[in-house]
Structures are given as structure tokens and as C-alpha cells.
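Right after this comes chain A.
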Amino acid sequence: MSLINEFTKGIIKENPLFRLVLGTCPSLAITTSVENGLGMGVAFTAVLIASNIAISTMRSIIPDNVRIPVYVVIIASFVTMIDQLMHAFTPALYTALGIFIPLIVVNCIILGRAEAFANKNPVIPSIFDALGMGVGFTLALVLVSACREVLGAGTFYGIPVLPESAPAILMILPPGGFITLGCLLGLMNKLQKKTA
Partner candidate 1 sequence: MQEYFIIIISAVLINNIVLSQFLGICPFLGVSKKLSASLGMGGAVSFVLVLAGALTWAVQVYLLNPFKIGYLQTIAFILIIAALVQFVEMVMKKYSPPLYKALGIYLPLITTNCAVLGVAIINIQKEYTFGKVMVHSLSHAAGFTLALVLMSGIRERMEDADIPESMQGTPIALVIAALMSIAFLGFSGLI
Partner candidate 2 sequence: MNKATFKGGIHLDGHKELTSALPTIRAHIPDRVYIPLSQHIGAPCVPLVVVGDHVKKGQKIGVGKGFVSAPIHASVSGTVVAIELMEHPGGSFVPCIVIENDRKEEWADSVIPRSDTANLTPDELRAIILEAGIVGKGGATFPSHVKYAPVEGKIVDTVILNGVECEPYLTTDHRLMLERSESIVAGLGYIMRSVGCLRGIIAIEENKMDAVAVMEKAAAEAENVTIVVLKEKYPQGSEKQLIYACTGREVPIGGLPLAVGVIVNNVGTATALARAVELGIPFIGRNVTVSGPGVRNPANYRVRIGTLFSELIAQSGGYVGEVEKIIAGGPMMGKTVFTDHLPVVKGTSGIIIFTKAECRSSREFSCVRCAKCIDVCPAFLEPTSLARLAKRKAWEDAEQADVMSCIECSSCVYACPAQIPLIQHIRRAKQAILAAKARN
């Protein structure tokens, strides 16, 4: 019951992007195609799960006053691993995401979950928490990138869906990222008010 709760809260109620407005930088930068969004989301989720597990297991032995640096080092190690893995196995995606893979380190969500959840809870709930947050973030990324890819490139996951002249290139340019996220956030606010 509560594990499912830990999982689902990250998807809707505490969606890291739409509710908590965290991790805005990658969700603006790499959401030019669904593929990128998905790749980023998966990489991010992997790091989040790994770091949550590590921190949750070590939570009793990490001294409280240096916990943040320790978290950072742990997260950075996992990010480095993911970085190397992606470089080896998905070179195209690696190039597309570029600098934003190492930048997962500074994604506030991961540090936030470490501080707010993994630090206080046992391993199993932490995994579910990380999974929920990761899936929530991935879904959010996919949603943003789907909007941008369809409107800006006329394709969805590389498959053409709009006539050739139709896509508004602006949507996959920087301004398109801001507009899409802004409007989606506004929409989410509106939906939340209706349900509340």
C-alpha cells in the first residue's frame, strides 16, 4: 500500500517537473525530440535509483554535517558511470544529450530526494520513491518533448505526423522550450485547481 503510494506520488501529486518545478534545465534543453527526452529520463532514473539505494544503505554511517558533499560525490560517481555507459552503447544519444549528461549531477531532484527521502527511509521505500520520481520526470520529459517534436519537427519519435510545410521550427528552438514548459505548467495548475 504505502510502497505503491511512494511510487505514484512522484508521477502526479509531486511530479518533480510540473508540481515541484525542479530539473527545469534539462527539460528545456534536451526536449527537442521524444527520443532525447526518453533517453534523458531513463538515464536520470537510473542515477536516481542508484543514488537512492546507496544513500539509503549508508544513511546511518554518513556523518550529518558532511552529508551533502557525500551525496554529491555518490551521485557524481553514478553519473560518471552512466556517462561512460552511454558513450559506449548509445553514441548517438550521447552526442545529442551532450553536456546535459554530466549535468545530471546538479539536477536538484536527485539531491532533493537524497536529502528528503533516502536519508530518512530504508532501502525498499527509497527504491520505489526513486522509481516514482524517475518515471514522473521521464513522463514529464516525454510530454514536453512530444509537444515540441510534433509542433516543431512534425514528427513523433521520428515518425512524420504533420505535412512537411507545417511544423513551426521555433518550437524546437530555445524559445519553443520555454513556451511549451510555461504553457504546460499553466495547464497543470489549472487542472489541479479543478480537481482540488
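Per the selection procedure, all candidates are chains of the complex that A comes from, given by their letters.
Throughout what follows, a contact is a pair of C-beta atoms (placed from the backbone, for glycine too) under 8 Å apart; a residue touches a chain by one contact, two chains touch by 3 or more; residues count from 1.
Note that this is a predicted model, so its numbers are computed, not measured.
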Options 1 or 2: the chain contacting chain A in this complex: 1
For the chain A and candidate 1 complex, residues of the former touching the latter: 21-22, 24-26, 28-29, 68-69, 72-73, 76-77, 79-80, 83-84, 99, 102-103, 105-108, 111, 170, 173-179, 181-183, 185-187, 189-190, 193
